[in-house]
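Okay, so here's the structure we're looking at.
Note that one protein chain of the assembly has been removed; the remaining protein chains are unaltered in position.
Chain nomenclature is as follows: A and B, assigned in order of appearance, with residue numbering initiated at 1 for each chain independently.
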Amino acid sequence: MEKFRETLKETWHFYRRTLSLVVRGSKAYYAWCFFLLAIVFVGLLFYLKQHDLGLVETNMTDQVSWGLYIANFTYLVGMAAAAVLLVIPSYIYSFKPIKEIVVLGELFAASSIVMAILFVMVDLGRLDRFWHMIPFIGLMNFPKSLLAWDVLVLNGYLFLNLLIPIYLLIKFYYHKEPNWNFILPFILASVPWAVGIHTVTAFLYNGLAARPFWDASILAPRFLASALCSGPAIMIIIFQIIRRISDIKIEDRALFKIAELIAYAMFINLFLLSSEIYQVYYSNTSHIAPFKYLFQGLHGHNQLVPWIWAAMAMNLIAFFLFLVPGTRKRLTTLNTGCFLIIIGVWIEKGPGFVIPGFVPDPLGEIYVYVPNLLELMVSFGIWAAGLLVFTLLVKVAIPIETGKFSHVSYIERTFRREEEDQAWK
Amino acid sequence: MQNQNNKRYSRREFLRNLSLTALAGFSLSILSSCSKEEAEDFLQKHFREMTPEEKKHVIAKLEERYYRKYGKKFEISTKEALPNTLWGYGLELSRCIGCRRCVYACVKENNNSRYKPQLQWIRVLRLKRGNLINLENSEHYYDPPQVPEKGFIYLPVQCQHCEDPPCVKVCPVHATWKEPDGLVVVDYNWCIGCRYCMAACPYKGRVFNWAEPNIPTEELNTSVHYLGNRPRMKCAVDKCTFCIQRVRNGRYPACVEACPTGTRKFGNLLDPNSEIRYIIDRKRVFRLKEDLNTEPKFYYFFEA
Partner (left out) sequence: MKVSHAAVTSLFLLLFFASSAMAVVEEYTPPPMTEGMFPCSNCHASMEVNRKKRELKEEHTNIKLLHAESMRWCLDCHEAKNRDKLRLYNGDLINFTESYRLCGECHGPVYKDWKAGIHGKRVGYFAGPGKRIYYLCANCHNPHDPKFKPLKPEPPPYRPGKNHDAKSK
């Protein structure tokens, strides 16, 4: 009991100290935070309009009832699951160059999950009734409804990805050795859990017999493969930024290893995509209609066609950039490849996945869905909110990891301050 | 040193005050955009979990609210399923002429929103002769001067009230369920508007109230059922209920009565003397998308 009270006191003290970290920074830091806050504020204003008047303010209809919000949600769950790519080599294969940056990767996963949850929340027609989904307080349809599973696993994953880094950071702050018996089970659990969140998200599309575009058993493997491409790619970019603005040393070797793993994941993604395309085009049943809408245009409607072909080209180019060691080990081509993959997978897994599921609808109607300004602004607002959360988390994590911010230095500084105050008096 | 201390404290205080104000402003703006009705209904329980007294209380609240809003006295029934019933529907495809009288009779009977958004629970498809099962070539917006048109057949589709409904399986909050008499219903006050059921329905039976419904007051139907045609609110899913307010009292649904060619039939599948059993026993019936194993209770048939 005493130990528990002690831990609580330490955690509270740590939290208060990090607040001082967060509000102090360079001019660039303030500018970045205020820029993100402005975007969040604009997004919030648009969301209030949607909340007031109803979802009629978006471009979604009875025919295409899920749009940009759920597209972004699918993509972000994949990004969050990609933290597992760093955890596996670090803890299981003890690949040292990655070990130091695992905490940052998990914080990134936490911010992704926050964004994914926010996207679901803005998509709900009646956010005031969200409590209906809370188990035991509301009436959750578990285990039959995959959305109920999704709520549970996403929140559990968020909890894991906040618990592990924060626990480790607190221990680093107090210069104490983490109790591995306590934290290691959580770390090991987060690996299958990461696979789990994306599988559950895939299953929520997969089990719908009404939508032949999604009713394919290949969906869960494809989701995981494309997640393992996009998440690490964005992390390579982020780590280079962190490397530049702080003292954290991230070896190039770590980045190149991640890129190599992305190459394999992209190969699997392309292979699974080709399998789907072969099956649907060779058998040529009525299920070909959504694929035709996506890749060729259906009955004259071809809004998504340039997007998907751009995404295919980007994925293919990025695959070769990562496969060939020469281009992989050069930072310019590596970064190009990363940007191409981030955008390519977003198109393929976001709008290029959610929208063709609804075209043509079960009664054969084609409605061309294009997000409108309100949806775009709310989406930008949520992305900005996620980046803000990540910035604040990293602003705390980096000084602790580099050792600049620790309890020892706090005690020293307080002691020195008191001495000086005494001297004044 | 004192100055630095003051500066440090005041900056911390300033930022703390700023963030608290921001948080308050954030939550206030979200909360204030909730209407009074939403605030009243916030803690309302799921219909199936309510005790009879709670149901009475909710009905009284709704009746008072509708009176305030529309100036008309509503009778809201919560009549339960009749024993030994399983409602089935029959539609004679050889006789449908695609006149859409059923669509608008349904809209009128069930207090559907007329415009901004327009909610129609029945959709009539026009198919070219020679084509029946592949609905990809259907036309929804046909508007000829007269029907039926030569070379075409008409197929009305609405909620099929499946025995194994995919929408009930996927709803995360049990807002939709299958009643003992086979009707798939929605508790409009429990639905969170996630639209997963709409993605799951193979027949596009469910529609969404994208905004607050617009019903002309003079066309309101005041005898309603809580799970059926009471005026709904924005961002809840609704669908055909086989006119639950009528059939539980033994009346034909509105679409059956409106059809000028007598295409639509209705009855109790468990009653061997009902019209629908007569049809299933003697006519060649089929159901849409039977291979999806949803076991719909909407039987289409042709003459003999």
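One rule holds in what follows: contacts are C-beta pairs under 8 Å (C-beta built on N, C-alpha and C of every residue); 3 or more make two chains touch, one makes a residue touch a chain.
Given the structure is predicted, the values throughout are model-derived calculations rather than measurements.
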| item | value |
| --- | --- |
| Hidden partner chain, touching residue among A:T61, A:N161, A:S190 or A:N315 | A:T61 |
| Selected from B:K234, B:K265 or B:K297 as touching the chain missing from the view | B:K265 |
| Full-complex contact with the absent chain, from B:T21, B:S223, B:N249 or B:N293 | B:N249 |
| Positions on subunit A where the hidden chain makes contact | 53, 56-57, 59, 61-63, 367 |
| Residue numbers in subunit B that touch the chain omitted from display | 90, 92, 97-101, 103-104, 115-118, 120, 123, 140-148, 210-211, 249-252, 256-257, 259-262, 265-268, 274-275, 278-279, 304 |
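Definition applied: only the chains that are shown with their structure count from here on.
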| item | value |
| --- | --- |
| Residues of subunit B defined as touching subunit A within the complex | 1-2, 11-12, 15-16, 26, 29-30, 33-34, 38, 42, 46, 49, 116-117, 123, 125, 134-138, 140, 157, 166, 169-175, 190-196, 198-204, 207-212, 234-236, 292-294 |
| Touching residues on subunit A, where the partner in the complex is subunit B | 19-20, 23, 44, 48, 51-56, 60-63, 65-66, 120, 123-130, 132-133, 138-141, 144-148, 151, 204, 207-211, 286, 289, 357-358, 360-365, 417, 420-421, 424 |
